[in-house]
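The complex is shown incomplete by one protein chain, all other protein chains being positioned as in the whole.
Then we have subunit A:
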Amino acid sequence: MGLLALGTPLEWPEAKKRAQQVREWGIEQLLANWRRARGKERDVLLWGDEVEYLVVSLDDAAKKARLSLAQAEILKSLARDEALWQAGSSENDANGEHAGEDPPHFHPEFGRFMLEATPGSPWGIGFKDLLKVESNMKWRREVAKAHMAPNESPITLTTFPRLGTKDDYIQPYYPPSGPALRSQFVPDEIANPHIRFPTLAANIRSRRGRKVELNVPIFKDQNTPSPFKDPTVNYDLHLWPEDDDVRNGAVKDDHVYMDAMAFGMGSCCLQITFQAKNMTEGRRLYDQLSPLGPILLALTAATPIYKGFLVDTDVRWNQISGAVDDRTPEELGEAPLKNDRWRIPKSRYASNSTYISEDPRLRKEYLDPDLVVDHDIKKRLMDGGMDDLLATHFAHLFIRDPLVIFSEDLEELDLSKGDHFENLQSTNWQHMRFKPPPSDKDDIGWRVEFRSMEIQITDFENAAFSIFIVLITRAILSFDLNFYIPIQRTTENMETAHARNAVLDQKFYFRKDPFSARAPKAPAQQSSDGSTFSSTTSSAINTPPPSPPLGPVEVEYELMTISDIVNGCTDGSFPGLIPLVESYLNSVNVDVETRCFLASYLDLIRKRADGTLWTGARWIREFVAKHPSYKQDSVVSEEITYDLIKAVNEVTTKEGRNGSVGWELLRGKKN
């Protein structure tokens, strides 16, 4: 979540009137910043991970697990500690394991039951840094836990299995249905009380003209009713106008129905941000990482339960997408366009729709021909000197309205700030994000954020996936890899990744040959002495006259399994992401200890991809299925949830060692 500015937020009708002003000011801020920072060069690789937690409280007497709404108190207590740390009088790292590491940072999140933690300072590429990631994540968890009640703990499940049920799943308890969310399942108190968050939720709902609508297909077990009609829906509420939604067909048969931002934005993710050496490299990484988004989503799948039911999808993505979908019926194509400017095919939270690198390998066939852009904004950016691709990207993001506007910010345009730009940028939750340097910080460069991964139960897994992505970026840059496919295929892949057990059962579009045959930058040169030496210079080979015509785009990619993509095709066509990373590691100096650590991380990913190890989603499904009180009716009861949370706590600490619970996730064998 972005910075939490304070002020007087505008309600939607008022905010709507000022939307154009915010967009225009945002674009001017972007242009000013882009002019300032486009020439930034030689920024080093820095990267950071963001780990998000649910705060869960266990009631052993009642055998209940509940979400704790103690975020504010925990953060306050953490902040006190951080201040002590800064002053150098803390005892929190007496054992010295984290000597020299800055204390971790904790941040609020949308859910009042959530925490986010980042390393105290960003990581570098030094291999010693890579070794610190996992222990730092564990440290963050310990520090967070130390500031919670004894029966509370930070757990890294993507969603709380019984969020939105009729029981007292939150602590302290509040009954559902408040003015901001108007949900019939969750109270407003579920959200962070900072004014930004209720405003965000309320304005999304107002703009949309009804509540958000999430229908997740139910997993049909042998005793699940068919058709399944969500039994938790109340059709007789008359408190808010939006209570009509369910009477107007918002609930679909055979689906679990949810109606609030909290069901999506209350999910935990694992996000990685990289600093590129300059804008060009940032744009290249943005493009090349984009096709990996759905692949990593399927690999990290961990979300099989919503509102107390097993569902037929494995990941959180579309639920978040639906939970912040502010599109009007006109924009959705349900009503003829009258007041709105265009139909918009995707939610603000969705897979990305643009490629932005000025890369000769980027063919126009890869771009989305139906991309919606604001042409006035694009023209303004190009008049301001920005190139077509980047102007298109931002003119696409800026088709949206700003959702939270503080009236104090509308008094004067400050070109040295980026607040209006960030207003739109940070509420475009695409799976890749291209981040300009902050206007007010000279020491930060162009960055790219990789946002699709699901949080994993253990820090070992979270470190493994974070480091894997970092190594992939190094392999992309070193081997000049080319993963381009038409961007609509990535959109389709994102859908494919939702299927139950997609990691093993589904195939994804992926580029067959990642190696580029592109000419080097240096032009061919002849030496003047006329010796044999000059007859054929080494560069001349790379400028074969004339370049072979490009084949049809469709032959460049095919459907592959995740195992093919990660481990390589057995027929030798696609080399595999892990072999690419290993080939990279073989080209740099890595010490024995580091390589051993890295091997264990890469091994996890390799085995997730080939099915030797289970995804979190599969493990949770099996846990429920095998639970003695499960009735094969898709219902995940309070008792099962309690036991599941206890098991998750155990996996987090024992990591499946010696046949302990969760070995299927992490070890693949009991001993």
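In this text, contacts are C-beta pairs under 8 Å (C-beta built on N, C-alpha and C of every residue); 3 or more make two chains touch, one makes a residue touch a chain; residues count from 1.
The criterion applied here is as follows: contacts and distances are computed from a predicted model.
Student: Given the choices "Cytochrome b5", "AP complex subunit beta", "3-methyl-2-oxobutanoate dehydrogenase (2-methylpropanoyl-transferring)" or "GCS light chain", state the protein name listed in UniProt for the chain not shown.
Tutor: "GCS light chain"
Student: Of the residues listed, A:P193, A:G384 or A:P579, which one is in contact with the missing chain?
Tutor: Per the contact definition at the top, the residue touching the missing chain is A:P579.
Student: Kindly state which of the options A:I195, A:L477 or A:V661 is in contact with the chain not pictured.
Tutor: A:L477
Student: Determine which one of A:A62, A:A79, A:L559 or A:A599 touches the chain that has been left out.
Tutor: Residue touching the absent chain, from the options given: A:A599.
Student: If the missing chain were put back, which residues of subunit A would it touch?
Tutor: Considering the whole complex, subunit A reaches the absent chain at 42, 44-45, 124-125, 277, 474, 477-480, 513, 515-518, 520, 522, 524-527, 530-542, 544-545, 568, 572, 575, 579-580, 582-584, 586-593, 595-596, 599-600.
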